[in-house]
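Could you have a look at this structure, given as structure tokens, before my questions?
One protein chain omitted, others in place.
Coming up: subunit A.
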């Protein structure tokens, strides 16, 4: 039920993984933002946040992509995306320009108005804004939450998704051991060092299944794809979802890596 928008104009940062693997995460984000009264637009000129280049040491490409993103999101009151890692990358942009560069100030400006979605809803819009909608939802399951590294340590995201989740009826949150330990995804790390990455994600799936949770939730698709893929390979009966899918009442679509699902046909 899209409200008549009166609130801020928000540019949606889609993130590559949501775009390619799980558009429902981006749709859920749009829905939540609209419920919170925002006008949401999706700038066409956006591609990726540039993290693969930044973390591979390619400063020039990083700066090129940063400029492109800064231009694409010019003029929006806020920039919001469903990933602490990608939004965290936007926050690194000031580091890739010399202070004398005209994009330096614009990068600082982008940093000040870009938010990960749960932090935007909770910290900027306010805890009560979605209360009415969230109360109507029901998810009668035991869930556990993985704190993705960039969101947690760079952006301070910890209680925001939890507080929002607790407003949904039936959600029982059971914390896992080492919820704050990296799952071993790390962008290119899981490709460069697959064996070490595997050990890290195995520790994670053990901690997850020890909680007895039915659903693993998180705020970053990279980590979720990694853990969901491992849970499946190990035959563990835990489904994985991005937290916004629950908050937007979209828990009826198949979880990550579960059954075949054709979003194209649903639209």
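Following the convention adopted for this analysis, contacts are C-beta pairs under 8 Å (C-beta built on N, C-alpha and C of every residue); 3 or more make two chains touch, one makes a residue touch a chain; residues count from 1.
One rule holds for everything that comes next: contacts and distances are computed from a predicted model.
Chemist: Assuming one chain is omitted from the figure, identify its UniProt name from "Lrp/AsnC family transcriptional regulator", "Iron-sulfur cluster binding protein", "ChsH2 rubredoxin-like zinc ribbon domain-containing protein" or "Quinol oxidase subunit 1".
Modeler: "Iron-sulfur cluster binding protein"
Chemist: With the missing chain put back, one of A:110, A:213, A:228 or A:243 would touch it. Which one?
Modeler: A:228
Chemist: Among A:98, A:128 or A:195, exactly one should touch the missing chain; which is it?
Modeler: A:195
Chemist: Considering the whole complex, not just the chains shown, which residues of subunit A touch the missing one?
Modeler: Within subunit A, the residues that touch the unshown chain are 14, 16, 18-24, 26-27, 42, 44-48, 50, 52-59, 61, 64-65, 68, 72, 149-150, 153-154, 180-182, 184-201, 203, 225-226, 228-230, 232-233, 254, 256-265, 267.
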